[in-house]
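Just one protein chain is left out here, and the rest sit where they should.
Right after this comes chain A.
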Amino acid sequence: MDAFEAIKVTFFQECDELLADLEAKLMLLEQGQTDLETINAVFRAVHSVKGGAGAFGLEALVRFAHVFETLMDELRSGRKPCDTITIKTLLRASDVLADHIQAAQGLIPQVDEGRSAALVAELEMLTHGGEAPPAVEDEDDDFGFMPMAFDMALDEPVAAPEPELEAVGWRIVFKPMGRMYANANETGLLLRELGRLGPTTVVLDDSETPTLDALSVEDGCLTWTVDLDAAVDEAALLEVFDFVESDCELAITPLGGASNMNAPFEDEPAAVLPASDDLDIAALLAKASGAVADPVPETIPFAAIEPEPAPAVATPAPTPVAAAPVAASASVAPAPVTIRVDLDRVDRLINVVGELVIQQAMLSQRVLESGLARSSGIALGLEDLELLTREIQDSVMAIRAQPVKSVFQRMPRLVREVADMVSKQVRLVTVGEDTEVDKTVVERLAEPITHMLRNAIDHGLETPDERIAAGKSAEGTVRLAALHRSGRIVIEISDDGRGINRERVKKIAIDKGLIAADAPLTDEQIDNLIFAPGFSTAAVVSDISGRGVGMDVVKRSIQALGGRISISSVPGKGSTFTLSLPLTLAVLDGMVVAAAEQTLIAPLPTIVESLTPQAADLHFVGGVDPVIRFRDRFLPLIDVALIMGFREQPMNPTDGVAVVVETEGGQQAALLFDAIQGQRQVVIKSLETNYQQVEGVAAATILGDGRVALILDVDVIVTDMRRKSIRPDFKLAS
């Protein structure tokens, strides 16, 4: 990839950031924060997109950004009010701008031209206040750009301008004004530039130099006459004076021809002396101070312009303490200092740290087994090492942590589009965008959140008419929040809509055979029926069902991440979906258990409690399936070693330990193990990557003693595996 292409990649990355920022700022505007800084920030984002797009000749993008930017300019100047209608249009414009960027990147084949044109018309309408925009876009037209050829081979010096046929040379007379110097332009540099065009003869007229006491920096007092002995284009001359033309008096005359400018100088310089000596500053100063009595204008030869003339004003060495006036608003944080690191490297580091944790645990165990006292130097040193190892692990995990902002920022557009589609008025409120979670988790959050937001708007919220009839505001609110709670990230999606229609849900569930017609269910259980597989079908998912998947699919994808999902609902007031996920997919808190010579890990979050089975609590459904009494309920008792094939015969439950677990679906069961060995954090090693997928096993880990332990997939064991594996010959031994 050449440098230009690399910058283009940077540009599109930056576009993503700018779009995110744009969206965030537009949301603030929508929430009524229409202060100048917010409007300015929107302007800057669009302006930056346009600027970069111009450099890469992305014409369609530039054109759209320009129209957008022009309206923003009107808003920030206060010429147009930043009202609700305008903000709604800006929001839709930002969507189209995003489309244009995607199209420019080739991510989508093309922009919906009709939509884009409609937005352009809307933006222009708002810009021009209802009048048709000028037919010709010649006002303030900075998008009539020339796609530039970014040719890095620079021609040095400047290519010789086209020779003017009539002119054989030029006389340039110019008189700098004081402010030219104030802007750090220097006569010496201008003369140097003229010198690049051809041989020059320079004459200085210092006759206007006042005495020192009358000298003012505001006034120019030196007049320079430069004869350029080269047939260059006048444009080349004007370009030399481009930066200073309003800060000096300038007359350019073709040598041997009539002046084509209004020369402010009526008199020719008194004489032109051959260029030989350097400017005699001492003489000048002496004259300026009045020491030289002779008032006759004298010309001072000046030539051989050095490429590096001495600065006119001595510049002291810069000091770090030189405090420049800073108009920063205190509330704005400085841009964070970041480096970009290849994700592979981070993952490699995480892997190595995982190994380190395991190695450290093994070392600790061996030291313990060797019989060294806990107070021995080695044992104490190991304790410190353990703390450091944990710290390293946390720090490495933090590298992968990312704010959920990247996902949240995609949602406003979705909400707008779904709201339009179902003709509802929706306001999205986001909270906790800076909440951090492992990158892998962030990436997989988008889909379930998207689905649940759609669901909230489509099913949760009422139509404006219904809302008004219910005494609510026409506009519904959907709240998307992220927070940390007990080592997990919790995502809440709530709406202030109608809440779950329990009668209807129950009826559907009965019709679909999900529950018995007379099943006694709590409100909570009814609400959670919407997660049942087979509940959401086209009959339920209304007009936006074309893209809809059932809530059971959402639930599955959450569970795949080790997450949980639940719903609470109040009729007439709204519903809240709560999603809880582990902060990382790299480590896990687990309970270490033994099952027929094997060491297994039960994920701690799934465990409700553990108990020792008593014979009195055990029953057999149909004489076969064992169940255990647990708080007035009977739970299936699953002999894990048996169903995993670790042993042929079932064990006597009273010899083991029952661990009550709960699946993501809220289904409870008791898992029977030989013994509990302890609790620890383990590094997750994928079985699929290293071996293959095994039913009932989520992953593996390596224990302190070097043994491999399988991490149980509690959901699969409880819901899928128990039925097929329970042996009919099971009998209670006692």
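Basically, contacts are C-beta pairs under 8 Å (C-beta built on N, C-alpha and C of every residue); 3 or more make two chains touch, one makes a residue touch a chain; residues count from 1.
Simple rule for what comes next: contacts and distances are computed from a predicted model.
Participant: Hey, which one's the missing chain according to UniProt: "Response regulator", "Branched-chain amino acid transport system ATP-binding protein", "Sugar ABC transporter permease" or "Dihydroorotase"?
Facilitator: "Response regulator"
Participant: From the list A:60, A:125 or A:189, pick the residue that touches the absent chain.
Facilitator: A:189
Participant: In the full complex, which of A:240, A:411 or A:505 touches the chain missing from this view?
Facilitator: Missing-chain contact among the listed residues: A:240.
Participant: In the full complex, which bits of chain A touch the chain not displayed? Write them out.
Facilitator: The missing chain touches chain A at positions 3-4, 6-7, 10-11, 13-14, 40-41, 43-44, 47-48, 51-52, 54-55, 140-142, 144-145, 148-152, 154-155, 158, 182-186, 188-189, 193, 240, 242-243, 246-247, 308-309, 311-313, 315-329, 332, 334-335.
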